[in-house]
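Apart from one protein chain that is not included, each protein chain of the complex appears where it belongs.
Moving on, here comes chain A:
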Amino acid sequence: MDEKTIKIKVEQVTKIFGKNTKQALQQLSNGKSKQEILQNTGCTVGVNQASFEVRTGEIFVIMGLSGSGKSTLVRLLNRLIDPTSGKVLIDDQDVVKMSKEKLRQVRRKKISMVFQKFALLPHFTILENTAFGLEIQGMSKEERQKTAMEALHLVGLKGFENQFPDQLSGGMQQRVGLARALANDPDILLMDEAFSALDPLIRKDMQDELLELQSSVEKTIVFITHDLDEALRIGDRIALMKDGNIVQIGTPEEILMNPSNQYVERFVEDVDLSKVLTAHHVMKRAETVQIEKGPRVALQLMRELGISSIYAVDKQKKLLGVVSAVDARKALETQQSLHQIITTDLSTVSPDTLLTDLFDKVSEATIPVAVIDDQKRLKGILIKGAVIGALAGNEKHINVWNEKQDVNNDKPKVVIK
């Protein structure tokens, strides 16, 4: 899927609740605050001139405290709430201007929604609930049951199809909500605090499953939450809302590392970094030597870099082991190859391991823990001091990533003559 295509484009969309919306709109454009407008006109500003784009296949999180306008904003996307002004373009078509019939088609085929309190029909079985959207479209019973079964299978609820919602736990009910949304095979999923009603542990499972699901179904997801940890975990990009305004849009790292104002800063302040940062964020460049080069080169590199051990890799940068200066010197004297002397029992982690999960390894290790990707290529190493520094919020120790950056880029610091 093309990363660049834009699925949803929201332009200057505003929602004002109340009777004097014209007057309120006027005052809003004069820069009056939400409180002032409420006092002057009795109108509540739900969303104020929000603009953003959601790319195809992305998980776009809208985050903010309760009452900041998240639910209103997400409902403007499928026009469950009519905007007071502005445009909402889905695949370049303005939802705001659509006829009722056209809008209904969009809701049936293109956008599905998952609700905070599940919103299942209590008199329908799980299967009937899952097939609800298809039934509305007029699909035949046989066909919709087949499709619904597939959706239930996708969320791991096979075998529950004949139960009723009140026989299921909250987490399972929300899986039904998700299955119902997926059964329509929409391009876009709107999820309004979909996991907020669930217990923390189940919530985490659901987040993981959503991410896993997303990697196979590749929907465009707009996910609402008031929980920063959740936003950071699942968001490709996050929009932060306050009093109906979007105050910052960025990747989780950008939000964490460069809060655009005090409000965002305060929001981000309490974040438990150990549950957000991964090995990827805190690893340092690993000094390596290609194993064929032999002990002499390894020794020279160590001497020039002032280090006492070095990682041995093959031509594909696959990690093979580590060599200490002492061993290298010995090998040189006894004419051994690096293959024969490297230590291979290193502890390793993958780049997306959370800090909380790698503490033990890092503190026990005598040689820095190596970070390797799924092809065993060495990406970097974890230095105890740097990990602790990152946890303390010291930005010097946190890598802000974009795809092309890499601590172990191909250019070595030292050129070997």
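One rule holds for everything that comes next: a contact is a pair of C-beta atoms (placed from the backbone, for glycine too) under 8 Å apart; a residue touches a chain by one contact, two chains touch by 3 or more; residues count from 1.
By definition in this document, contacts and distances are computed from a predicted model.
*Asks:* One chain of this complex is not shown here; going by its UniProt record, which of these names is it: "Gluconate 2-dehydrogenase subunit 3 family protein", "Fe-S cluster assembly ATPase SufC", "Electron transfer flavoprotein subunit beta" or "Glycine betaine transport system permease protein OpuAB"?
*Replies:* Looking only at the record, the undisplayed chain corresponds to "Glycine betaine transport system permease protein OpuAB".
*Asks:* Which candidate, A:K19, A:R104 or A:K158, sits in contact with the chain we can't see?
*Replies:* Spelled out, the listed residue whose C-beta touches the missing chain is A:R104.
*Asks:* Which residue among A:Q137, A:Q300 or A:Q336 touches the omitted chain?
*Replies:* A:Q137
*Asks:* Could you tell me which of A:L121, A:L211, A:I307 or A:V326 touches the chain that is not displayed?
*Replies:* Selected residue, touching the omitted chain: A:L121.
*Asks:* Among A:T72, A:S112 or A:T278, single out the residue that touches the unshown chain.
*Replies:* Of these options, the touching residue for the absent chain is A:S112.
*Asks:* Tell me which stretches of chain A touch the chain missing from the display.
*Replies:* Here the touching residues of chain A are 78, 80, 104-108, 111-113, 115-117, 119-123, 132-133, 135-137, 180, 184, 190.
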